[in-house]
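What follows is a short report on a single structure.
For this depiction, one protein chain was excluded, whereas all remaining protein chains were kept in their positions.
Per-chain residue numbering starts at 1, and chain names A, B and C are given in the order in which the chains are listed.
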Amino acid sequence: MLLVHCPYCEQTLPELEFTYAGEAHVARPDAATPVSDEEWRNFLFIRNNVKGPHYERWRHFHGCGRYFNAVRDTVSDRFLITYKVGETRPELSDLLEKSK
Amino acid sequence: MTHFSGLSLLKNALTGHKNWEPQWPDSQPKAEYDVIIVGAGGHGLGAAYYLAKEHGITNVAVIDKGWLGGGNTGRNTTIIRSNYLYDESARLFDHALDLWDGLSQDLNYNVMYSKRGVLMLAHNVHDVQSFKRHIHSNRLNGVDNRWLTPQEAKAFCPPLDISPNARFPVVGAALQSRAGTARHDAVAWGYARGASMRGVDIIQNCPVTAIRRGPDGRVTGVETARGFIGAKKVAVSAAGHTSVVMESAGVRMPLESYPLQALVSEPVKPIFPCVVMSNTVHAYISQSDKGELVIGSGTDQYTSYSQRGGLPLIEHTVAAICEIFPIFNRMRMLRKWGGIVDVTPDRSAILGKTPVPGLYVNCGWGTGGFKATPGAAHTLAWTVAKDEPHVINAPFTLERFSTGRLIDEAAAAAVAH
Amino acid sequence: MSNFRVAGRGRIDPQTPVKFTFDGKSISGYKGDTVASALLANGIHLMGRSFKYHRPRGAICAGSEEPNALVGTRRGTGQFEPNTRATVQEIWDGLEVTSQNRYPNLSFDIGAVNDRAYMLFSAGFYYKTFMWPKSFWDKVYEPFIRAAAGLGVSPTENDPDKYASRYLHTDVLVVGAGPAGLASALTAARAGLRVTLVDENAETGGTLTSEPQAVIDGQPALAWAEAATAELKTLGARVMTRTTAIGYYHQNMVGLCQKLTDHLPKPDANTPRERLWRVRATQVVLAQGALEKPLVFDGNDRPGVMLAGSAQTYLHKYGVRVGDSAVILTSHDSAWYAAFDLADAGTKIVAIVDTRSAPAAELLAQAQKRSIRVLSGYTATGTEGRLRIKSVRVNPVVNGKVGTAETLPCDCLLMSGGWTPSLHLFSHTKGALAWNDDMQTFLPDRKTEDCEIAGAGRGLWGIAAALNDGAQMGATVARHLEKEASANEFGVEGDRPGTGVSHKELPTDLNPGKARAFVDYQNDVTAKDLRLAVREGMHSIEHVKRYTTNGMATDQGKMSNINGLNIAADALGKPQPKVGLTTFRPPYTPTSFGAFVGYHRGDHFEVTRKTPIDSWAEENGAIFEPVSLWRRAWYFPKNGEDMDAAVSRECKTTRSAVGMFDASTLGKIEVVGPDAVEFMNRMYTNPWTKLAPGRTRYGLLLGDDGYIRDDGVIGRLSDDRFHVTTTTGGAARVMNMMEDYLQTEWPDLKVWLTSTTEQWATIALNGPNARKLLEPFVEGQDLSDEAFPHMSIVECTVAGFPARLFRVSFTGELGFEVNVPACHGRQLWEILWEAGQKHGICAYGTETMHVLRAEKGYIIVGQDTDGTVTPHDAGISWAIGKNKPDFVGKRGLERPDLVAEGRKQLVGLLTQDGITKLEEGAQLVLDPNQPIPMKMVGHVTSSYHSDAVGRPIAFALLEGGHSRMGETIYIPMPDGVINAEVTGTVFYDPKGARLKL
Partner (left out) sequence: MMALTPAFTPGPLVSGNVVSVALMAPAGRLSLRLGQADIPVLSAAIGIELPTRIGTRAKNGPVDVICLGPDEWQIQTDATDTQRLTDACAAVYAQAPHSLTDVSAREITVQIEGPGATDLLTIGCPRDIDKIAIGEGCRTIVDGVSAVLWRDGANSFRLDIWRSFAPYVIGLLQTGGAELAAE
């Protein structure tokens, strides 16, 4: 069972309070403008499925209820960072530097 | 190579088993092959076997980052069935079932395919509607699957608790009698032996780092830990690692890799005569030839390649099993392990050609890969050999995710209303 | 009492004799004995039979790693478990123990014929045969193999015992309460940390219980251990014995299994048998010590052959001599001390046979002092004795040549092949191991978790080394936790550190191809099986393991892994690190399912959600059906009605008078804020801007793939406040989906969502008398059709309760839904029930609701749709707001396959004979005479008998259904083909006149 740091509660808490919400930074194209079938497929289905540091979303479901972003190494399952929705996507190089 | 039989076993016994040859040699990579298959699991080795046996293509290498059969082939709960809802799935898995039936003899390797019957439990009205839909569809597709009352289910599987006051009472079950289990390692080893007997190179401990393409976009080979290996055609059959490999060819996949845990109990004398699955409580169980209860669970919630998996899921799975089979509460868990399953959005496989000329893919089997092994391998070999879809794997394209023509077995199981 | 018990020795309580039975025979021992120690005290070594060859076996060790002495243990009805380690199970008065895997009895087992034919049962033999004739596999071979395999028998009765679980957060978790563990725990606890110390044994002390001669800081070892344990408790540390660390999971989550009652004669009814601890430790110290290795030679498995260190444990911990005349066979110094201790306790030591040519002088001196014969530079090449060892055959080895044999008579053979650090938990973390050439073993290397390994676990031998390393590690973890900690140096007298060498199978002068030199005892894997596997191309250690089953027995390779590796490496001509070790997997020792199940059994297996009105339904004889986590009243049978009769009555009453339905399980979400209407426009397919406060509308929710996800009636209470309802099963999903879009796609919107599903009890009144019944109770709203038309909503009071009143209908009748705070739900229900009597009211359940809605052509998401159905397919594209720039699912709906011809569309079906009711799930075809496989064009989603229509009605999803009106389609059933006509989905009151009453 993982430990997850909620960037809103500013606490590191048991995974059981959280739900995984898939890859992060998959932007929904504005359907008000023309979107090709491929673009829509990419939004719906195509995932990087990274082996290593993975940008992903979690929700503190049994807590503050917020969705937030995280970078987790899918080989070790360790989180490199978690950050609030809307905050800029942290550079991987910086994170790997820090984690050393 | 020695033909396996009771006689050859006896002969060798008398000579102290000194004269057995390797079942497959460790090959060093050649400079180029007609076909390279990435991933030496049952699917990859099987494809190589059928390429050699049925299409006469023997200049083939199967390359794996680790030891052959070390992926999901050697980590699953070995359930084999074909009672899927949609025609496409039923056809594919039933083709596999037909091949399973003669596989030991075909391979001259006992894969211990055991037609113990797979019982799927219905726990509520919604399950009944869904199972009946499967059963009628299977019947008209010529796939064996029938409805059992709780009493009939108990007669077929005596340890089953059918008391109506259970939290998830058994209100009926779907039984596929032809279904069952097989010895997972033997499948990989049998295909490996059969393929290398026919000249296929099996290259272990040789990670493929990238797929190379020429100026015309066609595949030219693969980069590996032991350098570049040329190939006219490359088939990727790397399960959880498919996304990573395909990315290097510029093909992004609709896949996510999740940890899937399974466990076995200490071995006991025969007590459990079949396979039982319950999707409602998320658990399935059978008993191996060795006597261990083999128990599978659902996937953990997050994508991962760690092969660890958490305790809560195991707790839930064991609780679910003991809820349906209370007599097992004092049995002991001997070993639990994790695999990595590659899951598609519609829970159906992607099998066949890709946008890249000369590149083929076989992935997205989720938790159902083992049962499909011979069928997937057989049709993949066809597609690689002829560079065209096989009638059975034709619907399992990558394109369906753009058009929306999904084969949604997951949705077909639907949601409780 | 037998002459194998050494008076005054051991930790057993001689004042408390205990009687138990072994295969029906009464055996006596003392409190503190294990089954094995008690049997040995009675001179009994034969305790089990092996897996494949059914060879007679005795206990080879004294701990949880025991592969041979597995027994069935029974307390009473439902309290039997197979494969219990006799070396761990403590005895109590009345314990019933039975041997396993033998027929008819332990000393004569016909299964032992396999042993005669052992040359046939070589590694992987079953892959090579049993293939002809094909049909024989299922009918003959497999049943035979299965019957022969397995060890004990499964329980067959339900388990009456309780199981428990807890979460525990601790600064430092120390695993293993031997010298290293105790020292670590003490150091950390003294530094003021929350410390938890666990050990699988009944008491703390670890090796100290086998080395009582040692003196630590002037105190006898055991006294020191007791003092240390006591101090830990006073420092507030949690010390748990009989507690096994079973698995090491992510971020220092360690699972513990605590055995609470298996050692007690009469456990308290409320005390659980076992408790699973989920420990989250900031730092972990692994102090699990080391396991002794057997030596591999022909006949190394006969009863009486045992590990020397274990013999020492039996002597010092249980006061039991394991035999009268012992031969010691060793490649390590430690076994010499076992010899000396046993000699001093009165066992004749026939000889100490050391594989090394030059044992330490100090050892030789001590042997001489006791006039023990020493044979150094020797090998063992065989043993005799069927049910108990009688003699061992030993030969000198001179520069590689095996010399002439000598036979040494004995009743026990105590062996030591050296020691292997216990690194199972460390391996669970995927920590890396490094091969140490001097010690010929793997040691912990790169760590992936916040843990330290102390003592023998990292190859440090001897009590002093363990203590001092433990203290060091205790201080290290304390510093990691910013605590000042000093590791004190321990003074130890009578320490017995030692060295040794490691072997593959021992050299022999006999045909090695015939040698029965066991590596994995339980699975009967011999050295030659391993070599055969390598010969056959199994070059990965994982292949060797899987092909031979070496290390797959219930000891999980604790006895066999390193010996197996040494032999495989030799056969491969590679150094061990190049061959590598198979991964250890949780649990550390086999662990009861019950411990994982914990509280989650029976009623507590899963939540059963009940509405505020559920209790009334129960009292009034309702039959319930489970719907997601809820249980809902399915129908209300009156005086012996079956389901059809009850449903038919409920339908008639509702259409002719009034029916009352508990709709409380419907999901409810309060959507509030200035951007509420914009949010609704984006979320649902429908347009909401023009919906006036006080009005309601059917809302349709899609996924962004364009398929139907959910639906429900949505009321606008004010400009900024919507009362959204969802399906029962969809409530949580919809709420989650809304939050997802709101928080991540549209954070700019000023709107908030609150789940009110359980705030409101919802009572639906349907039928021509509904208004008459309700009117008298409503204050603040005129219920007339003019003042309160169909699809209205108002906040008012009903029977004095604050209420949200909907005028809405899921039955096609005049209908109202009264929402009152859940705490008043049952009260209001009863008031309306009373008042309803004069209006001929009935209560109806979900089945009647399904029939009534079907007669009106209303769909149920999840039954008439299955996640692949679009609004157009379902015939409800009217619910799509045509002029909206975007909504969830809009673009998805435009994908090629979703607008293609021949999609499955929802239609009505009427069987042409007007009597046959179709089966839900039945498949549709256009040509019933085609051969199998048939081309199927759809399936029946809903099917009921309808009294209102006077015939069975059904819905189906049918290819191109909307353009097949009036056509005949066919439903081939096992007992014949049914013809049905394709119709619209509205079977009753198509004009909706009854709604407008």
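Heads up, the rule we're going with is that a residue touches a chain if its C-beta (ideal position, glycine included) is under 8 Å from a C-beta of that chain, and two chains touch if they have at least 3 such contacts.
Values in this document were obtained by computation on a predicted structure and should not be read as measured data.
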Listed by label, the shown chains touching the absent chain are A, C
Contact with the hidden chain, among C:139, C:638, C:750 or C:838, goes to C:750
In the whole complex, of C:43, C:673 or C:840, the residue touching the missing chain would be C:673
Across C:356, C:609, C:652 or C:772, the one contacting the chain not displayed is C:609
Among the options C:271, C:499, C:912 or C:968, the absent chain makes contact with C:271
Had the left-out chain been drawn, it would touch chain C at residues 162, 164-169, 268-272, 278, 280, 599, 603-604, 607-612, 614-615, 629-630, 670, 672-674, 720, 750-752, 754-760, 821-824, 826
Had the left-out chain been drawn, it would touch chain A at residues 1, 8-11, 13-14, 16-17, 61-66
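Methods note: only the chains that are shown with their structure count from here on.
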Per the C-alpha centroid definition, the whole-Å distance linking chain A and chain C comes out as 28
Per the C-alpha means, the centres of chain A and chain B lie apart by a whole-Å value of 30
The positions of chain A in contact with two or more other chains are 1-2, 19, 37, 40, 44, 76-77
Among chain B residues, those touching two or more other chains are 306, 308, 310-311, 402-403
Within the complex, chain B is touched by chain A residues 1-2, 15-16, 19-20, 22-23, 37-38, 40-42, 44-51, 54, 56, 72, 74-77
Chain A contacts chain C in the complex at 1-3, 14, 19, 21, 28-32, 35, 37, 40, 43-44, 57, 59, 61, 65-67, 76-78, 85-86
In the complex, the residues of chain C that touch chain B are 51, 79-83, 119-120, 122, 125-132, 134, 137-138, 142-143, 145-147, 149-159, 161, 163, 165, 247, 249-250, 253, 255, 276, 278, 430, 511, 513-514, 528, 532, 535-540, 542-543, 546-547, 549, 554, 556, 585-587, 590-594, 596-598, 600-603, 605-606, 608, 625-628, 705-707, 727-730, 733, 860-863, 866-868, 892, 895-898, 919-923, 925, 932-934, 936, 939, 941, 972-974
